[in-house]
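One chain of protein is taken out of this complex; the other chains stay put.
Going in written order, the chains are labelled A and B, and every chain counts its residues from 1.
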Amino acid sequence: MQAHSEQAIAVTAKTFVWVWVALLAMTVVEVLLAYFHVPLLLMLTALMGLSVIKGALIIAYFMHLKFERFSLFLTLFPMLIFCILLLFIFMPDSFRLMELRPR
Amino acid sequence: MAEARSETLVPASAWGGGASPFAMNSKKLGMWLFIISDALTFSALLVAYTYLRLATPNWPTPFHFSPSILFASLMTFVLLSSSLTMVMGVHAMNHGHRRRAVGWILATMAGGAAFVILHATEWRHLIVDEGVTPFSNPWNEPLFGATFFALTGLHMTHVIVGVLYLGVIAIGVGRGKFKPEDVEVSGLYWHFVDLVWMFIFPLVYLMSVHI
Partner (left out) sequence: MSSPVTHHAVHAAPKGFLRRYIFSTDHKVIGKQYYLLALFSVFVGMLLSVLMRYHMIYPDAKVSWFEKLWPTGAAGGIMTPELYLSLMTMHGTIMVFFVLTTAPQSGFGNYFLPLQIGAEDMAFPVINMLSFWTTFAALVVLLAAFFVPGGAPLSGWTAYPPLSAVGEIAGPGQGTGQTLWILSIALFCAASLMGAINFIATTIDLRAKGMTLMRMPLTCWAWFVTAILSLLGFAVLLAAGILLLLDRTAGTSFFLPAGLVVNDQILNHKGGSPLLWQHLFWFFGHPEVYIAILPGMGLTSTVLSVFARKPIFGYRAMVYAILAIGFLGFLVWGHHMFVSGMNPYTGIAFSVLTMAIGVPSAIKTFNWIGTLWGARIRFTTPMLFALGFVSLFVTGGISGIFLGQPALDLYLHDTYFVVGHFHMIMGVAAIFGIFAGTYYWFPKMYGRMMNETLGKIHFYLTFIGVYAIFTPMHFVGVAGNPRRYPNFKEFEFLGELLPVHTFMTHAAFFTAAAQLIFLFNFFWSMKKGAKAPVNPWEATTLEWTVPSPPPHDNFGGRLPEVYRGAYEYSVPGAEKDYLMQNEPAVAVKE
């Protein structure tokens, strides 16, 4: 608990405002990106990349994970990320479905 | 066998008990666990959406800049800002400024409410003006509306629940009942709702922009 409050002081309100500005800036980039004629896959990658960065910022600063013990991160996130990745095993079937559609 | 027994002589100090290994109270850990689970529910829905969309040759991309994208961007702005006010509320509470914390939490709730109102307007526009429903739409790809309403609907439910939850917290803090950690836990939930939107916004809206 003590360690925790020490760190809480280390983060000032200013940090949060900067994080907020960064998040907004990335959102603006995302919206602009949507209006460029880029290939679908590239666009998806860019958007998701930015979203992951935004998510990471929210988790690290707003949700305070950066200032918790690292063991908490290790307990929670590998299993979540692992499961999310597993869900992508569905995708080969999606492509097959596409191939099998009557044209 | 000898080793096995020598292990039994390890003194009890190996684990002190009574303290969280993560140096956080159980409530906060509980909320984190809930968030992990809920995040997986949303991920599964997003993956289902991706799966169905990839398998559909002509997925419609109907969102015009005005009003859809404009509204959605505004909603993102509102939600991100409400996260900022929330974090300020937690900050104030941690430093013992109860009144200020209540103010920040109320601001957060206002942000949440604004999000819901904007979103409802946007839904109304889609349903009434564009004719998009969960089961049909002008582009004859019923799954477009289905995925749209399922994802944004579940997210909006989370926002509404969050506003109510924050309301309870604000009242409790105002009356001097809740501790800083209670505010922090509610903050975790609120930021999570924000976080989910960071993925729904690009995947649902920006990937379907009408150019």
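Quick note on the criterion: a contact is a pair of C-beta atoms (placed from the backbone, for glycine too) under 8 Å apart; a residue touches a chain by one contact, two chains touch by 3 or more.
Nothing here was measured: the structure is a model prediction, and the numbers come from that model.
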Chains shown that the absent chain touches, full complex: A, B
With the missing chain put back, one of B:36, B:114, B:127 or B:160 would touch it. Which one? B:36
Touching the hidden chain in the full complex, which residues of chain A are there? Just list them. 1, 75, 79-80, 82-83, 86-87, 89-90, 92-94, 96-97
Where does chain B touch the missing chain, residue by residue? 2, 4-5, 7-23, 25-27, 29-30, 33-34, 36-38, 40-42, 44-45, 48, 51-52, 55-56, 134-135, 140-143, 145-147, 149-150, 154, 181
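Please note the rule applied: only the chains that are shown with their structure count from here on.
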Whole-Å separation of chain centres (CA-atom averages), chain A against chain B: 13
Give every residue of chain A touching chain B within the complex, in rising order. 1, 3-5, 8, 11, 13, 16-17, 20, 23-24, 27, 30-31, 33-35, 37, 43-44, 47-48, 50-51, 54-55, 58-59, 61-64, 68-69, 71-72, 75-76, 79-80, 83-84, 87-88, 90-91, 93-95, 97-98, 101, 103
Over in the complex, which chain B residues touch chain A? Could you list them? 21-24, 29, 32-33, 36, 39-40, 43-44, 47, 50-52, 54-57, 69, 73, 76-77, 80-81, 83-84, 86-88, 91, 94, 184, 187-188, 191-192, 194-195, 198-199, 201-203, 206-207, 209, 211
